[in-house]
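Of the protein chains in this complex, all but one are displayed in their positions.
Going in written order, the chains are labelled A, B, C, D, E, F and G, and every chain counts its residues from 1.
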Amino acid sequence: MSNDEIKLDFERTDRLGFGEAILCEQKSTRQISAILDQAETASHSLLLTRLSTQKLSGLPANHRARIDFDETSGTAFFRYLPHATTAADVAVVAAGTSDAPAAREALRTLEFNGVGSTAIFDVGVAGLWRLMDRIDEIKRHTVVIAVAGMDAALPSVLGGLVPGVLIAVPTSAGYGMARDGETALAACLASCAPGVTVCNIDNGYGAACAALRVLNAIQKTTS
Amino acid sequence: MSNDEIKLDFERTDRLGFGEAILCEQKSTRQISAILDQAETASHSLLLTRLSTQKLSGLPANHRARIDFDETSGTAFFRYLPHATTAADVAVVAAGTSDAPAAREALRTLEFNGVGSTAIFDVGVAGLWRLMDRIDEIKRHTVVIAVAGMDAALPSVLGGLVPGVLIAVPTSAGYGMARDGETALAACLASCAPGVTVCNIDNGYGAACAALRVLNAIQKTTS
Amino acid sequence: MSNDEIKLDFERTDRLGFGEAILCEQKSTRQISAILDQAETASHSLLLTRLSTQKLSGLPANHRARIDFDETSGTAFFRYLPHATTAADVAVVAAGTSDAPAAREALRTLEFNGVGSTAIFDVGVAGLWRLMDRIDEIKRHTVVIAVAGMDAALPSVLGGLVPGVLIAVPTSAGYGMARDGETALAACLASCAPGVTVCNIDNGYGAACAALRVLNAIQKTTS
Amino acid sequence: MSNDEIKLDFERTDRLGFGEAILCEQKSTRQISAILDQAETASHSLLLTRLSTQKLSGLPANHRARIDFDETSGTAFFRYLPHATTAADVAVVAAGTSDAPAAREALRTLEFNGVGSTAIFDVGVAGLWRLMDRIDEIKRHTVVIAVAGMDAALPSVLGGLVPGVLIAVPTSAGYGMARDGETALAACLASCAPGVTVCNIDNGYGAACAALRVLNAIQKTTS
Amino acid sequence: MSNDEIKLDFERTDRLGFGEAILCEQKSTRQISAILDQAETASHSLLLTRLSTQKLSGLPANHRARIDFDETSGTAFFRYLPHATTAADVAVVAAGTSDAPAAREALRTLEFNGVGSTAIFDVGVAGLWRLMDRIDEIKRHTVVIAVAGMDAALPSVLGGLVPGVLIAVPTSAGYGMARDGETALAACLASCAPGVTVCNIDNGYGAACAALRVLNAIQKTTS
Amino acid sequence: MSNDEIKLDFERTDRLGFGEAILCEQKSTRQISAILDQAETASHSLLLTRLSTQKLSGLPANHRARIDFDETSGTAFFRYLPHATTAADVAVVAAGTSDAPAAREALRTLEFNGVGSTAIFDVGVAGLWRLMDRIDEIKRHTVVIAVAGMDAALPSVLGGLVPGVLIAVPTSAGYGMARDGETALAACLASCAPGVTVCNIDNGYGAACAALRVLNAIQKTTS
Amino acid sequence: MSNDEIKLDFERTDRLGFGEAILCEQKSTRQISAILDQAETASHSLLLTRLSTQKLSGLPANHRARIDFDETSGTAFFRYLPHATTAADVAVVAAGTSDAPAAREALRTLEFNGVGSTAIFDVGVAGLWRLMDRIDEIKRHTVVIAVAGMDAALPSVLGGLVPGVLIAVPTSAGYGMARDGETALAACLASCAPGVTVCNIDNGYGAACAALRVLNAIQKTTS
Partner (left out) sequence: MSNDEIKLDFERTDRLGFGEAILCEQKSTRQISAILDQAETASHSLLLTRLSTQKLSGLPANHRARIDFDETSGTAFFRYLPHATTAADVAVVAAGTSDAPAAREALRTLEFNGVGSTAIFDVGVAGLWRLMDRIDEIKRHTVVIAVAGMDAALPSVLGGLVPGVLIAVPTSAGYGMARDGETALAACLASCAPGVTVCNIDNGYGAACAALRVLNAIQKTTS
């Protein structure tokens, strides 16, 4: 693979307000390593998503030394410089333990972009009181990211209770008719709770970017 | 069409505990009329389902005179003799106004078989407080039939609150990714609320029959 | 149909920040009329969506007299009191003439809730220069609603150019493999443009509600 | 993973009448172990489902020592105290040898909750006489759980013969157009045998919970 | 439409052993009429399938005068000369009244080709005794065509009882998860009854042609 | 696993005219071994299908010693006694090298049941002259089994040329829109070549059983 | 509808080498009429596709007077000036009479752009000799457009025989598993005949445009 195959988008932060991220799922270790070479040369930090433990261990040692890796979400910060984090503007609310990978991908993406967040896990609607115990806390956030698989009833219930911006992330949790997340996705889209928007299955990264767009819009208005 | 094409099952009540019903959806007016002839000859009552207003008006006057028709559900009682109705053992709970046809099909099937019921409509989870206002009333029933389309979150929420028998009827309400009820059905099946069982899309009749099986089992045990 | 089947949610504005709307698609004229009776009694205005010309003409004259109807979108304002409209915070950008119904449903929902908007139509990416002519104008809006059917490439292209909040509405325009909007929807969700969120097929109403959630969040922050 | 991600539902027995169960399929060994820690601390027993032999062997020795594991179904009893089992109220009827995992998941769930059952295996309808040999025995049970893959004709045939409560569990047995159980599921739902309700593909656990709801309803009536 | 668009296959009988048939479903009245012109000129008889009453009435009177039409199946014999019919070598067994159109299409195709048949209707497996009453009669036929919709359990049950040639015709009877016959088709194909082959949904014509191929093979062997 | 889970059908030969076969795909080595124990005890031969090399090597040595295994098709003859084979009544015609597993499954099933066959491979329609070179030879057989994946055009072309019984086996050969054989299957069913019947994807065993039914019918007629 | 919703692309001929076309399927009569107004004003000719007879009759008389309409294909030439047509560079080959609408849409699009063509209809592979009679004539064309529904075997067979450019148009002809053209489309794409490319279902217009791109490329090279 020549370097001609890779064209990193280092100006994305200026243009869109959040940094470049590399989806590693269908890239070879060789391709990922070449991307990190470019970032290193440009003294640029990168967010890597869907990086498996196996691919991580296949990277050169000098790259691995500059990586902060989270196993549950498969996210890695490359050349990450910790910066001031804002107040917790975003709540990431997950229905079950099996939804943790997507939920943590959202949390990590927010952290990489310097945005504070609150994690509220295991509050699926089959045990409604768990959700009700924390609903006032959830409502205090500007943006709520609702992460749920199987029947994904959580975003529908939240949609009737929460006035803020509400973004649903359907997950591939479940089996049989959960259909690798397609049922959760369709349920979120068909929901009669108004004004809930939806991301791709397991796309915690995309939900966090959508939240960043909202926070940027607020900042632009108030500044 | 010769009469050889029709073999009514007049012994079903003895065998299964509930009467024969005729699904009219894909039958011609001629076929339905021939079926009513046989029932008339045998002095037998029948429940007709999915009977359109148009097909009803195409039936001979003598048959129409013996029919009690409900337009919303498309159900008809033929030669129905009102009999004593039991206490309201079954609650039929519907999420929205658009779920009324399937919900009423269940209610009418129960009535035809002499079972009392309570109708609780328009309590979808996007307005959770409407459901919570009536949850204690719902829990008092032996069997709960939950009727919902779109994302069908209602059965999931009920499944965590109601200890009784819970039967879900997904409906074809909604558009786009509601996919004519397939999303509601898949959501009911993929739900993590344990012990909820599911009927075909819009199959209020089948849910009522399942409730009858439960009530018959209780009666058999207690008698 | 008894009135027990209908429970309007007149407190929605207080709770969520935008008014109740009635999806008329699978409701009978009789059901819609009963809903308008309740709204009349409560001196409440309502937004009706997916109202066909045929159903409109079936409503009682006194209700019709209070309705402002838009044929392209099938939306109706019932007892609408014109109020001050904000500056044009939202751009509704549509790819083709066939996307007009969903795009106008969004525009009308914004108008009903007192929010100004800009309509930019027929700028699909197969004629890229049409879009480029107006991209600076589009970028000036806080929220951009991108409406597109067929392959729905418009939201992907906008996602790389526009820093603001971007909400995609896939439409059922097209034939064959357009699959009644499922291809457009899947394309929006699978897009590599980060932070674009998606609504149900043809759901201009839902996109407008999502925009309202964002504008409400900004107002809450700045007030 | 912090313990904040896990909120066990130890009150489920009081609320619904059957104990908490943990679906292990998409949970990591680390997550399962943390769950068992909580149960140990609370002196609570747990039912684990979809536990692979590999994950079992990855658990700490002290947890493994308290586990009663069944390989065919992948079920584990954690801290299980054998209690009096009722008479065999439930028949679990399986069409073929390949349906054993789901059938045994149902049997084990019933055992964990103290309910007696009868296992009747390899009675698929392609060899009808095998079923007919045992039909009288099957009919003596209050609840019949019918487990079948491929074309799932077994529940349809039973539905016309058995007056009791009948719950179908479609399985993923078969290949090609069996479509990992979707054909079996659709066949159960489309069946013209009235009053048969259906669970998710391979969901023996859910069918057993539904049976427990029925038995609880009977007990409540008779007590 | 010029005649160049139509090329009838009048040699098919010589080549394959059964006559040409015209599928009228997606042909215009003008196209069908032009086809009949060619057949008339060639003094050739034709079998028309999927001919609606409406299209029939749109044909020229001289063509209509030479047509023997069956409404249930939508089949028409054009210029049919009754010929000696063989003994009843084929049994056409249908599960329900709604399966009559496909079943009669098979019966009519056999009749058009001079083959005797037995019609056995309304013997679906939800009422197993109806089938068992006639199973010995069914087994006496060389070829059995099993016609069933919904869950299509009939061919599976027959497949274990009947040693002769067994051809399944799934039908579009049913609603919801019957999916216009796709569930019945998939169930027939996934059946564990060995040696059952399957035709397209509602394709009674094709099943009859397959039966003709078998009977021709027998005749060829014995002559 | 107790032996109660297994009920072999040793009378199938008497009833249907061909022997029992065991589908090994979703059975554990332990289950297969228990089945062979029963066959050994009953001095009965068995055909095993979909047996992987790995499962074969996991069987006890005494069973392995009695097995004749074919790797391409994954078929095994257990306790097979070679018997007189008939003349080649069946042609198995395969479109490509990738269709060999299903084609050989058919050939081996015929051999196990004492029927002669001709194998004609790699005659797909994209190289039409290869098929035309052998079409006369193919037409001499009583039954033709056409095995093809991808677009499965082979059965359609044969259907217009071959007067004998024609059974199509779609295969999972191909990638992308070949959809694991679903496209081949749908193409066979939608074909306008009349009288072609279809088996499940890759089901060479089923096609051979269907051929056996035809040959048995001929034998019965001529004897 | 304001004129702002319509932006015709009158420069397309200069840019791409073929004229603008208007897909009328999901446009209202009012929208189409406004488009024709713009074309009239600009003294520009237009190709209309998917125009129903009903919509045509709803257009103003002055527009209708300038329209050359073809009913089979639903195409209309607006303000068409007949120009010199090239030699027949393109062969449009259709499998059956039911494929005529898409085939004629291709022929009409070529005619509108001044390109000669040969129409060869009713040469489906189920009657292979009909195709073989004309294969030498077909091979003489620079571009071959193959139009076929159901199993769409025609493009596969042609792909092995024809060295020229080969474009497949799957059609919605057929029923049941033909799935409104999805089976034909998938079969074309999965075909092992190399170098065949595919258009959307029934998209004769698109195939003609692709042919125009090829002919333009040749002209550009030779000029």
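Points to keep in mind about this one:
Quick note on the criterion: a residue touches a chain if its C-beta (ideal position, glycine included) is under 8 Å from a C-beta of that chain, and two chains touch if they have at least 3 such contacts.
Remember, predicted model here, so these are calculated numbers, not experimental data.
Listed residues C:Ile6, C:Ala76, C:Val144 or C:Val157: the one in touch with the omitted chain is C:Val157.
Summary of contacts with the chain left out: across C:Gly17, C:Pro101 or C:Gly127, the touching residue is C:Gly127.
Residue-level contact of chain A with the missing chain is found at 1, 4-7, 9, 23, 25-28, 31, 35, 50, 172, 181-182, 185, 200-203. Considering the complete assembly, chain C touches the hidden chain via residues 96, 124-128, 150-153, 156-157, 159-161, 174, 176-179, 182-194. Summarising the interface, chain G meets the missing chain with residues 15-18, 21, 23, 142-143, 160-161, 163-167, 185, 189-190, 192, 194-201, 203, 205-207, 209-210, 212-214, 216-218, 220-222.
As a working rule, only the chains that are shown with their structure count from here on.
A count of contacting C-beta pairs for E-G and for F-G identifies F-G as the more extensively joined pair.
Rounded to whole angstrom, the centroid-to-centroid distance between chain C and chain F, based on C-alpha atoms, equals 56 Å. Here the spacing of chain A and chain D, counted between their Cα centres, is 35 Å.
Chain contacts: chain F has residues 23, 160-161, 182, 185, 189-190, 192, 194, 200-201, 203 touching two or more partner chains.
If you sketch which chains touch which, the pattern fits none of the simple shapes: not an open path, not a single ring, not a star, and not all-to-all.
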